[in-house]
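The other protein chains are all here in position, but one chain of the complex has been omitted.
Chain IDs A, B and C follow the sequence of writing; residue 1 opens each chain.
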Amino acid sequence: MSRLSDNSWGKSSVRVSKIHRGDDGDGFSDLSVQVLLQGDVEAAYSAGDNAGVLPTDTMRNTVYGLAQDHLTEDLEAFAQTLVDHFLAKDGITAASVSIEGRRWERAGHHGFVGGSSERRVAEVESSPAGQTYRAGIDGLVVLKTTNSAFSGFPRDEYTILPDADVRLLSTTITTRWSYDRLPADPTVAWATARQEILDHFFTDWSASVQHQGWLMAQAVIDAIPEIAEIEFRLPDQRHLGFALERFGLEDRGVVFHPVSEPYGDIRFKVTR
Amino acid sequence: MSRLSDNSWGKSSVRVSKIHRGDDGDGFSDLSVQVLLQGDVEAAYSAGDNAGVLPTDTMRNTVYGLAQDHLTEDLEAFAQTLVDHFLAKDGITAASVSIEGRRWERAGHHGFVGGSSERRVAEVESSPAGQTYRAGIDGLVVLKTTNSAFSGFPRDEYTILPDADVRLLSTTITTRWSYDRLPADPTVAWATARQEILDHFFTDWSASVQHQGWLMAQAVIDAIPEIAEIEFRLPDQRHLGFALERFGLEDRGVVFHPVSEPYGDIRFKVTR
Amino acid sequence: MSRLSDNSWGKSSVRVSKIHRGDDGDGFSDLSVQVLLQGDVEAAYSAGDNAGVLPTDTMRNTVYGLAQDHLTEDLEAFAQTLVDHFLAKDGITAASVSIEGRRWERAGHHGFVGGSSERRVAEVESSPAGQTYRAGIDGLVVLKTTNSAFSGFPRDEYTILPDADVRLLSTTITTRWSYDRLPADPTVAWATARQEILDHFFTDWSASVQHQGWLMAQAVIDAIPEIAEIEFRLPDQRHLGFALERFGLEDRGVVFHPVSEPYGDIRFKVTR
Partner (left out) sequence: MSRLSDNSWGKSSVRVSKIHRGDDGDGFSDLSVQVLLQGDVEAAYSAGDNAGVLPTDTMRNTVYGLAQDHLTEDLEAFAQTLVDHFLAKDGITAASVSIEGRRWERAGHHGFVGGSSERRVAEVESSPAGQTYRAGIDGLVVLKTTNSAFSGFPRDEYTILPDADVRLLSTTITTRWSYDRLPADPTVAWATARQEILDHFFTDWSASVQHQGWLMAQAVIDAIPEIAEIEFRLPDQRHLGFALERFGLEDRGVVFHPVSEPYGDIRFKVTR
C-alpha cells in the first residue's frame, strides 16, 4: 500500500502593496507573498476529510489583514509575523513564508519608478526542528564590457569555442544566503550584500563565471558575519560575435548577437 | 576560511528538433535539453584555473552531434547516451540530463499542430553513487465543471470562503515520478501514466485538490509497477463567482472570474 | 494650441468564464474581453471633468452582468450585445468589443483539456458610420516537415542563405478577416475558415511563406462568401541546421536548432 510522504499546502503569488506615509515623503512596499504549511492532513488526501485543511483563501486574507499593522520595510519581520500566526493553529506543524519585493525607486516625495526585474527575497521557515532565515536577490541583471576571460579549458571533438583573454560578461544574478542568526537590521544587511556583489562584479577581473561568482561570494561572507552559507545561480548570457568576415568585412570585435537560449548554467554554494 | 560546497555547471535550454522520416509519414521531436555536470573544479572557483571546466558551449554542440544518431522518441535513451558521454571524461564525477519535449499532434503524413503548454519530461542522473531515472509532465492544463467539492474545513477570523458542495476545479498539472528500474518502453509508460492521471481527474469525485491528487497518484502507482514514488504540484486555479447580486441580478452560479494570481499551491509525494 | 485627436477608453483583459449546462454534458467558454468606447470626453482631458467618463470598472462589471443571460458559444452575438449596451448611453459615440476565446477540448461529459496558445477572436465595432465585424485566429502553431521550399531569391553582399528545394516550415498563424455581412452561424464559419487554413497549410506545396499564405487566403475566401477581406501575419520560425561537419560528422539534414528570435515577418491582406 502506498503512503503520503512530503506534503504542504499554501497560497502563492499573493500580491500585496502598502503605502508607508512619512513626513519627508512616502515609502512603498510591493510584494508577492507565498505561504506554505505542513500539518496533520493525511485524512484530507486519503479520505477527503478537510477538518485540518486551513483554506488557502484564508491564508491570502491573513496576509492582507496582518499587513496593515505589521508590514514595514523589514520583510523578515513580516514573514516572521505570518509564520508565528499560522504555527499557533491546531494541527499545523510547520510554516514557511517567502516574500519577494519589487524594486521601486523614489522620485520626489510621492513618486516611484518601477519596472525592474530585480527582487529582494526574504524567507522564514519554522517547525519544531527550529527556525531558518534565508534572504537573497532574484533577477539582478548585470554586464561588463571587459575584465573577464575564459581560456585554458579542456577540448574534445565537439569544442569549437576559442580561448578568450577579454570578453563581455553578462548574467542575471540569483542568490540566496542563510543566516546563523538574524542581523540587527535585515534590510541593511541585504543592501550591504547587494552592494558587495555589484562592486566585485564590476571591479574584479575574473577567469570564468565560476571565478567571478567565488569572488562575489567571498565578499558577501566577509562583509556580513551572520551569514552561514551563500549560493548563486549565474546564467552565462552570451553576446556572441557574428562572423562579419563572411560579408567581406574586418570584424573589429565590438558588434554582438545577444542570445537568450541556450545559456551556460553555473550553480554553486559557498560555506563559511 | 570559507569553502566551496555543492556545485555544478552545464548548459540549459538547448533547443533541438529532429525529423524521424518514416514510410507512413514523419515523426518529429522538439526538445529543450539541460546538461549539468559535477567534477574536480575547485581550482576554477578559487584560482581561475579552467583545466577541468568542459565549456558549456561544448555541451551544447554535443547535444546536436549525438542527436543525429541517438535521438528517437525514447527520451530516456537519449538522456542516457548524453550522461554516459559526459561521465566518460576525465574529472567528471556526476552528470545529469533533463529533457523537456513539446507536444506536436500529427495532422496528415507530414504536418503537426503545436502550441500546447504541456511538456513530457525525462531525467537521468548518474554518479558513482548510482543512477536515477525520473519522468513526468509539466503544463498539463485541465478543468472539470463538476465532481469536485471543498467543505468541512476549519474557520478563523480571516475565513470568508463558503462551503462548496459542487465547484469548478481547474489546475495545471506538474508531476515527477522516479523509477526503481526503467520500464521496457519508457514512452509507453509515460503515456500510460498521463492517461491514468487524466482519467481519474475527469471521472473521480474529489473533496479537495489534495484528495483529487491522491486519487491520481494511486492510479499511476497501480498502473506502472516500476514507479517507486510520484510527486505532484497542483495549483488551485480558481474561477471565482462575481457576486452579481450587487447589480440587482440573481446569481445562477454559471458565470466566473478566472484569476491567475494568487493560487492555491498543493504539493505532495506518494511513496509505494 | 494643441488639441485632442483620436482617443478611446475602456477595459482590457476582462477574464470571464461560463459553464453551459447541457443534457449530454457541459460546454465551457473562457474569454478575455476588451471594451473600448469613444465619446464626448474632451473636458476630461483638458479640464479634469469626468461627467462623460463611464468608469472602466463599470465596463468590467457589465461584462459579467450581461454574460449570465447573453453569453453562448456565439462570440459575435455577445460582442454585439455589449456594443449595443454601451452605445445606448448618453455621450457615447462609438463602441468596440474584442473577444478572445481560449481553446478547451472536451474530455468526457464534464472535463476539458486546455493549455493551447490558440485563440478564437471576434470583434464588433459600431458607430454612426456603421458596423464592422471581424473574426480571426491568434496563436495557431503549425509545422510541416516537407512540401515547402525557398529558392530563386535575389542575392547581395550580405546573403549567405542557400537555396532550399525542401525545407521544414513552421509558423504561428495570426489572421483576421472582415465580413460584409455576418454569416448565419459565425461559430461554424470560424471553424470552416480554420479548417481551410490547416488543410492548405498541410497539403499544398509552397515556394515561400508568402506563397503558402496566399494559398490559405484563397481557400478561406472561396469557402466563405460573407468574407470581404482577410489578412495574415505569418512569422517564419526557423529550425536551422547546425553545421555538424564542424565536428567531423556527415550532416544528414534531420537535426535542427529551433530559434525564437529573430524571425521572418510576413504580413499581407487579400481582398475579394
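Here is the rule we use: contacts are C-beta pairs under 8 Å (C-beta built on N, C-alpha and C of every residue); 3 or more make two chains touch, one makes a residue touch a chain.
Bear in mind that the values here come from a model prediction, so they are computed numbers and not experimental data.
Enquirer: Looking at the whole complex, which of C:Gly101, C:Gly115 or C:Pro235 touches the chain that is not displayed?
Expert: C:Pro235
Enquirer: Any idea which of A:Ile99, A:Leu140 or A:Ala189 touches the chain not displayed?
Expert: A:Leu140
Enquirer: What residues on chain B make contact with the chain left out of this view?
Expert: 157-158, 160, 246-248, 260-261
Enquirer: For chain A, which positions touch the chain that isn't shown here?
Expert: Chain A touches the chain not shown through residues 15-21, 26, 28, 30, 61, 64-65, 67-68, 71, 104, 107-108, 110-118, 139-147, 168, 172, 198, 201-203, 239, 242, 244, 246-247, 249, 251-252, 254-259.
Enquirer: By the contact criterion defined above, which parts of chain C meet the unshown chain? Give residue numbers in ascending order.
Expert: Given the touch definition above, chain C has residues 2-15, 32, 34, 36, 41, 44-58, 60-62, 65, 89-90, 150-161, 206-208, 210-211, 213-214, 217-218, 221, 229, 231, 235-236, 261-272 touching the missing chain.
Basically, only the chains that are shown with their structure count from here on.
Enquirer: Measuring centre to centre with C-alpha atoms, which chain is farthest from chain A?
Expert: C
Enquirer: Indicate the whole-number Å distance between the mean C-alpha point of chain A and the mean C-alpha point of chain C.
Expert: Those two chain centres are 37 Å apart.
Enquirer: Where the CA atoms of chain A average out and where those of chain B average out, how many Å apart are those spots?
Expert: 23
Enquirer: Which chain C residues sit where two or more other chains touch them?
Expert: 246-247
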